[in-house]
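The complex appears here without one of its protein chains, the remainder shown in place.
After this line comes chain A, so read on.
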Amino acid sequence: MSTKQPTKEATRDGYGRALVDLGHRDHRVVVLDADLSKSTKTALFADAYPERFFNLGIAEANMIGVAAGLACTGKIVYASTFAIFATQRVLNQIFQSVAYTGLNVKICATHAGITVGEDGATHQALDDIALMRAMPGMKVVVPADAEEAYRATLAVAQYDGPVYLRLGRLATSVITSDEEPFTIGRAKIMRPGRDITLAACGFMVEQSLRAAVKLAEEGIEAEVINVSTIKPLDTETLVQSAARTGVVVTVEEHSVIGGLGGAVAEALASHHPVPVHRVGVPDLFGQSGDAADLLTHYGLTPENICDTVRQILTDGKERTK
């Protein structure tokens, strides 16, 4: 964890800041939005570079096509809206006009996950990682905090091809260091431990670190890995950790179906089979509520993670008796 005073900022804020810096560095950067620029933070870029910002109105399908067309002319295109609209609503547009073509479009989706809060199920993307991960050629990046979101936004500009960048609404603690370069496809061990692996992404990295602190008080050393790229997955880091601890818990603010948990389970099943337990949103729709209340309701708190870990280790001991 960073030695700096913990500050709270949403990953979307880091994204917005990065866009402004990126726009200054590279004139090829163009940003699109679908009438949510104040919420997605693309408004910061719009203010700085109005000629390279296009608000396409409440018409997401068209935005994806326009992004592809601009990319055809050599632009690095960042297209933003809420995650639910940036994925489900335009899945076929992304499939054909962005992924199949391999064009240089970065789909930067904010308001992902349950912590969207009061807007409820219609605005809570809980399957977006699964949808984007199944798309050939698509890279899927989920920054853990605003600082990492800033660095990831800059990093994906260096890669010529489609990327899905998953961002959140909620202000959360900064837990990564701004000195570490962001590399697509590299997971990072945030806290070493020998007893169990917690593989987390997004805001749940912070939750997992909090859980690890509690578990340490009970003598359980949990290794916490920030899996900030879901695709391509850093199988090497995960396999090495699984080999040390023998059991993995995935932790994500996403459905337990097809997201980080699915990716890790698939990779370990092929390369180093160990038990994999998934902490995430059960196979249910979200609902309205305060973000903190929703995290509790759907079992995404540090305490839930600790309970899962204790249960796994107890069951494991009983089996070996």
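Please note the rule applied: a contact is a pair of C-beta atoms (placed from the backbone, for glycine too) under 8 Å apart; a residue touches a chain by one contact, two chains touch by 3 or more; residues count from 1.
Just so we're on the same page, contacts and distances are computed from a predicted model.
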item	value
Per UniProt, the name of the complex member that is left out, chosen from "3-isopropylmalate dehydratase", "Transketolase subunit A", "Glutaredoxin" or "FAD-binding oxidoreductase"	"Transketolase subunit A"
Absent-chain contact - pick from A:7, A:92 or A:122	A:92
Residue of A:20, A:43, A:68 or A:107 in touch with the missing chain, whole complex considered	A:68
Selected from A:102, A:246 or A:316 as touching the chain missing from the view	A:102
Footprint left on chain A by the chain that the document does not show	30, 51-52, 54, 56-57, 59, 61-75, 92-93, 95-97, 100-102
